[in-house]
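One structure is given here, and the rest of the page talks about it.
For this depiction, one protein chain was excluded, whereas all remaining protein chains were kept in their positions.
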Amino acid sequence: MLRFAINRLIAMVLILWAVSFVAFAIIQLPPGDYLTTYVATLSANGDRVDPAAIDALRRQYGFGEPYIVQYWKWITGILLRGDFGQSFEWKAQVTDLIWGRLGNSILVEGLAVILTWLVALPIGIYSAVRKYSLGDYLATVGGFIGLAIPNFFFALILMYLSFVWFGANIGGLFSPEFENARWSLPRIWDFVSHAWAPILVLSLSGTAELIRILRANLLDELKKPYVTTARAKGLSEFRTIIKYPVRVALNPLVSTLGWLLPALVSSSVIVSVVLNLPTAGPMLLRSLTSQDMYLAGAIILLLGVLTVIGTLVSDLLLAWLDPRIRYGGK
Amino acid sequence: MKFSVLGTAGALAGIAIGALMLANPVLAAQQAPSLDEMVSSGALPPVDERLPENPLVVDPVESVGTYGGIWHSALRGGLDNAWIARTVAYDGLVRYDREWKEIIPNLAESWEVSEDSRSYTFHLRKGLKWNNGKPFTADDIAFAVELFKEPSYGAGTFIKNPQNPVTIEVVDETTFTLNFENPNGTIMDELASVNGLTLVSLSKDYCSQFYPKYNENAAEEAKAAGFETWELWMTDRCGWATETIRWANPDLPFMNAWMIDQPLTGDATRVTFKRNPYYWKVDTEGNQLPYIDGLEMRVSDSVEEITLLALNGQIDFQDRHISTVANQPLFYDGQEEGDYRMGQEIQSSSNTMVIQFNMNHVDEKRRELFANKDFRIGISYAIDRQEIIDAVFTGQGEPYQVAPRPESPFYNETYAKQYTEYDPDKAAEAFEKAGLTKGGDGMYTFADGSPLTITIDTIASLRPEWPDMLELIQLQLEAAGIKMEINNIDRTLYYDKRPLGDYDAQVWGGDGGLDVVQEPRYYMAANAESVWAFRWQAWYNGSTPEIAEEPADWAKQQMDLYTQLRGEGDPDKRAELMTQILTIGQENFPVIGVSLPGDTYYIARNNLKNVPDTMFQAYLFPTPAPYDPFQWYFAQE
Amino acid sequence: MTKPLLSVNDMAIVFTSPDEPDIEAVRQVDLTLTPGKTLALVGESGCGKSVTARAVLRLLDKNADISRGEILYDAAQDGPVDIARLDPDGLAMRSIRGAQISMIFQEPMTSLSPVHTIGNQIDEVIMLHERMSQKQARERTIALLDQVGVPGARDRANAYPFELSGGLRQRAMIAMALACTPKLLIADEPTTALDVTTQAQILDLLRQLQDDFGMAILFITHDLGVVAEVADEVAVMYLGDVVEQGDVYEVFRAPQHPYTQALMNSVPRLQRKAERQRLSPIKGTVPSPKDRPEGCAFTSRCPHAFAPCPNIRPERTEVGAGHIARCHLLTQANVEEPA
Partner (left out) sequence: MALDTIAPLAEETRPTRVRESQLHLMWRRFRRHQLAFVSLWIVVAFYLVAVFAEFLAPTDPGAYSARYTYAPPQGIHFFVSDENGWHFQPHVNGYTTEIDRKAMRRTFVVDSEVVIPVRFFAPSEPYLLAGFIPMSIKFIGVENPRDPFYILGADRLGRDMLSRLIHGTRISLSVGLAGVTLSLFFGIIIGGFAGFYGGWFDGAVMRVVEFIRSMPTIPLWMGLAAAMPKDWSALQTYFAITIILSLIGWTELARVVRGRFLSLRTEDFVTAAQLDGASDWRIITRHMVPSFSSHIIAAATLAIPGMILAETALSFLGLGLQAPIVSWGTLLQEAQNIRTLATAPWLLAPGICVVVVILSLNFFGDGLRDAADPHGR
């Protein structure tokens, strides 16, 4: 187990490094830099810009240096000083900007994952065991509809309907009065009354996917001899299925966390924009368009880290669940 | 009715009003009940001590109001500082009056201008105080100038204008003089505009601690605070004028009617402001302003959410982001439900969309073509403006070129209407004259027969109606035999292309319809926004010499005139110069307009009073700030 | 003769499928199992022997169904039960499975859950059928593993199947099957997946365990060698029919049914090279149950096939003590005798 974990950790570090490199490359891709945007907005406001001042800023921000140098500065800053650099647009420390939003992201996406599993598990099992039954069809249809609706679209409609029907605004994560209050029952309730929408929207597509995978896996497992063995022991049908095939079918499912997370993060970017969630998503979107590179870079990097760690956790979980992998050591 | 002459007309008026103020000394000022308890507890000095000797007396729009209430509105994302500028921040040395005709006193109660309009002397009110109670004096102004003189610090203010360097001399606590190297006729307008706030936005007492000149360990402290340089730390602590970061630091002293309560940090989901107990304005009955206790702005990345909030009556006043043509029916129907009203806003812009063909194109053939007036005339004739107005603007507006608006003293019908009628024949004629030849497929080609396709850049995210209009124009031009592509790109790319000069044409809004003098970008190659002649303006401004190009004679002539205008003190002469510039513009017809923007609208809760029914909508005149939100109030039910 | 523990009478099993005609995989099976004795069920792959075995535990797939006949299980206390009539998932059936009748499968690898330790899998049966705590159960498990010759039982109990050799796995399987000392053990080709030496060991083990526990064994195989080794009685199946059954010695000595005879000839005997005669494989191939003749199933390949064979089902004919075969030749013989 330990050896396995260590292997995975090494792999993770490598991937993280790659992530950071790509993240930095991506934010470098678009032509021009933040200052072009900045100058643009200034002059769009009919404001005068002194080229000298801009050059000064350029030098301060260390633009124009070769890619590798910039990258080196950036990554060492992060590793040694936990300093993600400056957000040009906010004229503030990136670290001061992102943690709160990242926290929200993790909260919302985490809840979405949980909901996804809670829903997908029973349905998936049911539709596998009762293959081609009415319930199976309903479940599949329902799941697929969830998969088919573009989530930003769904979010928008939810928001509008809740306005028309309840005259309520489900945007954001809290209503103003609870915004900066400390946690309390009413605040939790307020949170729920806002957060249900994004969580629902986010978990929708993932759920469908999970149901499908679980169903497929389970169908394979149900044919395996050991199921008969279990029956031959005199176990009840329910216990047989839960203890053996489901248990085995879960393994590959656990590893799906790996892709579930990046997918969630991505779609949450869009949903967050529609529903105005104070998550990392909208900030990332904005920073990318305005080429606020260090902010964008930090967010991409951290989201990447988030997902990679997610994958690692799911791998370890998998190993813990599945001795073959654990002892196979690979 | 003298638009161009704002500067000195304002100056005179300034003195007049200043005198008038002294004439009616303020007796026994009242304050908001919310402050009483603080005063009685001694946490706050009594109102008379907080107010300056002669506070600015504000005439309420309708009636003297009552204290209380919160003004709810929304920011689109955390970087929508423009809305804060339009609501809280607009309090410079001077300000525009509500008709946007004159410049009236504000922090400065009067000022004089030297004959050669090189030096401007301002007299601040006596006893002005920052919201932390510290006095606001000429030294604070001097500090700002000193700081922005630092080549490594700040950007975008007249203090840093290389063309016309400025120095400041402090006469006494309340008096100072700005001395410009060259005559400067437009500085008063700049100071009255939203861009004129830099001077009064920094408290020396607070900000000097981040400035090595006053604190030798400023640099180390910056490092300790996690900033590379002292400049970065200064920017972070003492954001100037309307910079976003300014609203993130509650300790930073303010001179505005409201001060930061919950700051605009990166993860803020709402920003709140509360009344500034030291605010230096009173109403005609001597009540200290503002009436409204505070502002609450929801930070929302979703326009849809903001729209819904407004429809839901959860927004007290807002026009920004939501008052689009498309939303108008929604808001109209929702008035009962949401208990709000819609007010009229007259746009300062002269056109719904300006098509700027690139006369400095790097490709010789295209440069020649686009620089050819007949070609542009042809395009203009080929556009069926009424059709576009009906389709995109539900019939609102009229065919219009890029020329001063009817409300402007510079209005000139011929300029506004030339080539606006839809006439395929004339178009064809013009194209022939421009040397284009019709190919076999009925499409025009260059004289040498090489195919011609013009690509027009636009930014859908900025103005959703532009792509629509362009799509119609695309079809109309196709009918007239001109192939056209729409290139919908990101804003940054949009700006990046300008210096490169390889774009055929870009579109933008019709700025400068009312603020003709301040914003002549479409009448002449005046600044970096004159995309139709980017390299000419580079030559004029000397900002980016590497791409500068010597302009055509007529353009040069305009530049000379404008340089004169900048230096001209006498309003009438300035008006005259501007008229000449416009006449040349009219002759050479540099850019093509589509239609005069119809009025837009604002949303205001029915119980919000003292809000004028009609406003001008502009940025330099940062609507609604010039309509004195600090004298708005909520009627008690 | 002791009273039979389990007797299958005239059982038929039909497979239904939505888009094909039903298939009668098992047409007519009669078997009797007596405690302490081993009945070997022999036949080629697909002759229906495994199906028969599973039918006894009602472990058939959903689309298979016992269409005829009875499976009488006589568990001393409360008189005989007809398993064929029980609800396969019902409590009654479940309390028989694993406790009274248990089963060993062909492939020990896939027949054990890959993600549970064998200990865990054995404890389960014990705790299920006998009131025992986890600890007691585990003790019993270890004892069992020890008994079936798993070295270092205590540690091996915590091992996962894939950590064990094929032989050990099969021993574990056996341990699991014997966990509740069943009265009947069904072994479905328990040795096919194993190499020859291990085969031998497992067979010894089974024989020895039978002596210890005295249970009956239904031994499914296609390997006559194995039959000779373990069986007391043998039943030969061909395409869903039991064509001949009886005392293993009897049957091997004097096989009556042409099919059985063919089988015998196809098995090489150990002889000096010179004396060896060529093996005579059965001609033709096994037809699918679909085109099985109404009469004797073996008709299509039978060297002696004649008039009645295709159409009339031969009767069960007693050819010796408890030695029964189904062939028209036999009935003919009886007829001709007087002449």
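In order of appearance the chains are A, B and C, and numbering begins at 1 in each one.
Assume a residue touches a chain if its C-beta (ideal position, glycine included) is under 8 Å from a C-beta of that chain, and two chains touch if they have at least 3 such contacts.
Just so you know, these numbers come straight off a predicted model, no measurement behind them.
The hidden chain makes contact, of the residues B:Ala144, B:Val325 or B:Ile603, with B:Val325. Note that of B:Asp97, B:Glu112 or B:Glu471, the residue touching the chain absent from this view is B:Glu471. When the missing chain is restored to the complex, the residue among A:Trp72, A:Phe153 or A:Phe166 that touches it is A:Phe153.
When the full complex is taken into account, the listed residue touching the unshown chain is B:Ile489, out of B:Ile489, B:Ile584 or B:Ala635. Within the entire complex, the positions of chain B that touch the omitted partner chain are 303-304, 307-308, 311, 325-330, 332-333, 387-388, 390-392, 394-396, 455, 460-461, 467-468, 471-472, 474-475, 485-490, 493, 496-497, 502. On the side of chain A, the interface with the absent chain consists of residues 11, 14-15, 18-19, 22-23, 26-27, 29-31, 131, 137, 140-141, 144-145, 147-150, 152-153, 156-157, 160, 212, 216, 219-220, 223, 258-259, 262-263, 265-267, 269-270, 284-285, 288-289, 296, 299-300, 303-304, 307-308, 311, using the contact rule stated above.
Convention: only the chains that are shown with their structure count from here on.
Taken pairwise by the contact criterion, the protein chains link up end to end in a single open path, with no chain closing the loop.
Set side by side, the interfaces A-B and A-C show unequal numbers of C-beta pairs in contact, with more at A-B.
Comparing per-chain C-alpha centres with the mean over every protein C-alpha atom, the closest match is chain A.
For chain B, the set of residues that touch two or more other chains is empty. Within chain C, not a single residue touches two or more of the remaining chains.
The residues of chain B lying in touch with chain A in their complex are 77-79, 82, 151-158, 160-162, 193-195, 226-229, 231-232, 235-236, 239, 243-245, 248, 262, 265-267, 269-270, 296, 298-302, 304-305, 308-309, 311-312, 314, 490-496, 511, 518-519, 527-529, 543-544, 619-620.
Within the complex formed with chain B, the chain A residues making contact are 30-32, 36-40, 42-54, 56-57, 60, 83, 86-87, 89-93, 95-101, 104, 156, 159-160, 163, 167, 169, 171-174, 176, 179-180, 272-276, 278, 282-283, 285-286, 289-291. For chain A in complex with chain C, the residues that touch the partner chain are 224-226, 228-237, 243-244, 247-248, 251, 321-324, 327.
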